[in-house]
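The structure under discussion is supplied below as structure tokens; questions concerning it will follow.
What you see is the complex with one protein chain gone and the rest in place.
Presenting subunit A:
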């Protein structure tokens, strides 16, 4: 079985986000970018399926600016076999909406015929939590979202999902889209020899036009602002003082 893993290049999760003065978005020039943390978990899961003999090839794909090559190389260094970069934007500030990403991914799926797509549950930049579900809709496939456990049993996947009430287990027909949550696994770091080897692994370049997908956004950004700041608080000296302050504030 072939596994397809879409990986997104996003601002590193440790970077302090700054809103651009003109309100057009978040400043991404000269900031550290990394693979979306959820996508590292998806790549790791694909590698584990391969190590367990349940997958034979891992293809990673990223849609965006040409710098997303670095993200794909990271996935190759972790253990993916092959990469596809779909150039869809020139400016690092341009991000492609989940609907357009899903449409491109649907075309990639048609070409590559994977048995499973493993995506992140959400990208930590726009926090849309949408792409996997949208891809699944476009393909008419089953979906297992927010997975914290995944077992492939023949032509079914058993997915344990993190939901508001706790955990839900469902069985979905393959081919399927599974989106991964934080506790599915702990992704490995790429070793230096594997980073070197990854440079020689195949990386195909395509454009959105090659797939005939219009990436014009459906949502127009009107403005981007800083959230309201909280007023500075105080440090209390003791538990007694804390109780007193809480009583004064009517909080207890």
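Keep this in mind: a contact is a pair of C-beta atoms (placed from the backbone, for glycine too) under 8 Å apart; a residue touches a chain by one contact, two chains touch by 3 or more; residues count from 1.
The rule is short, and it goes like this: contacts and distances are computed from a predicted model.
A.B. asks: Looking only at the UniProt record of the hidden chain, which name from "ABC transmembrane type-1 domain-containing protein", "FAD-binding protein", "ABC transporter permease" or "Serine/threonine-protein phosphatase" is the right one?
C.D. replies: Protein name of the absent chain (UniProt record): "FAD-binding protein".
A.B. asks: Given the contact definition stated above, which residue among A:35, A:130, A:190 or A:208 touches the chain not shown here?
C.D. replies: Touches the omitted chain: A:130.
A.B. asks: Which listed residue, A:21, A:192 or A:219, touches the chain dropped from view?
C.D. replies: Going through A:21, A:192 or A:219 one by one, A:219 is the residue touching the chain not shown.
A.B. asks: Could you tell me which of A:69, A:94, A:148 or A:194 touches the chain that is not displayed?
C.D. replies: A:148
A.B. asks: Take the complete complex as the reference. Which residues in subunit A touch the chain that isn't displayed?
C.D. replies: Contact residues on subunit A toward the absent chain are 11, 13, 16-17, 19, 25-26, 97-99, 102, 121-122, 124-138, 140-146, 148, 158, 161-173, 181-183, 217-227, 230-231, 233-236, 238-240, 242-243, 245-246, 249, 251-252.
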